[in-house]
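What you see is the complex with one protein chain gone and the rest in place.
Right, subunit A next:
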C-alpha cells in the first residue's frame, strides 16, 4: 500500500518519508492442543488470526490512532510494532530500518532505542521495588547513553520535571504516587532513551477522568516540544478524537477504515465505524437514544467468511458473505467495504447525530 500523506496538513514537512511503515502485518496464534493429544482426540489444528494483513504508515510528528473493540487486534499490533512480539507475516520499518530483520546486535539496539511504549496500567508497569530514579534511569543505562552517574541523575531530574513531577521524587517508590503520577513516571521512562516514536497502549484507560485530562494534555504538550510521533491505541473514541491526526479502525484483525481524524468523525464511511460512533454514550447528547446495534464481535477463532462484519451489517449484500472487499480509496479515506465499489456511496443514510 502506498502512503498517501498529502492530506495531512499538520505533519512537519522536514522528512517526507513516513517514520513508521507497517506492511502486510499479520499474526496468527496457534491454539492447537499438543500433537499427541491431537492424534489421540483426532482434532485438528486450531489457529486464531489476530491481525490480518494490516498496512499502516505514520508520518513524523503525527498521532496515528488505532481504535477497535476487544479482540480487534489493536494491542497485538502495538506489540509487534515495538518489537515485543514477532509477526507471522509482513514487516515493520522504522525510519527505513526493518525492526524484525536483524535479531540482536548493535544495529537492532539502535533501532529499538528510537521506539518506546507506554502501557495501560501504571500499577503493573513500574517495578514496585525500584526507586523512581532507577526506573527512569534504566533505559539510559541500558542503551549506554550517559556514562557518568551524576550526569545521569541530572538527566533523570530533567525528565521528571518535563512530565510535571518534582526532581526530588526520584528518591521515592512507585507506591507513594497516585495513578496519574505513576503514568507520568512511565512517560518519563519512555522519554529517557530519547525516542522518536512512542506507542501508547490505552494510556489513560486505568485513570480517572480528571487525571486522564492531565495525562492527555501532557502527551500533546510533549509531542509539540519534542516532535514525537505517536501510535495511540484506545477503545475510547472521544479520547481518540481529541488526540489523533489520523485514525485506523480495526475489526477482527482487519483495518476496515482509515481516514484523517476530522473526516472520520464528521463522515464515517464503513458501517462498523458508523455503528461505533452511534454507540458512544456522550454527555453532549442530552438523553438522545443511542442507535441499538445487533450482535457482538464473533469468535475470532472462527470469523465469518467474506467481510467479517457481514452478520452485523445493516447493508449486507450477498457477495459480502463470500468475498473479502478490497480497500477502496474514497476521498482521503480508505474503506474496506463493498458498498464503495463505485466510489462514494450515497445510499447510506445520514448519522443519527
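Assume contacts are C-beta pairs under 8 Å (C-beta built on N, C-alpha and C of every residue); 3 or more make two chains touch, one makes a residue touch a chain; residues count from 1.
Quick note on the criterion: contacts and distances are computed from a predicted model.
The complex appears with one chain absent; UniProt names that chain "ABC transporter ATP-binding protein" among the candidates "ABC transporter ATP-binding protein", "Formate dehydrogenase subunit beta", "Heme lyase NrfEFG subunit NrfE" or "Hydrolase". For the chain left out of this panel, the touching residue among A:252, A:276 or A:320 is A:276.
For the chain left out of this panel, the touching residue among A:180, A:195 or A:306 is A:180.
Within the complete assembly, residues 69-70, 178-181, 208-214, 216-217, 220, 235-239, 241-242, 261-262, 265, 275-293, 296-297, 353 of subunit A touch the chain that is not shown.
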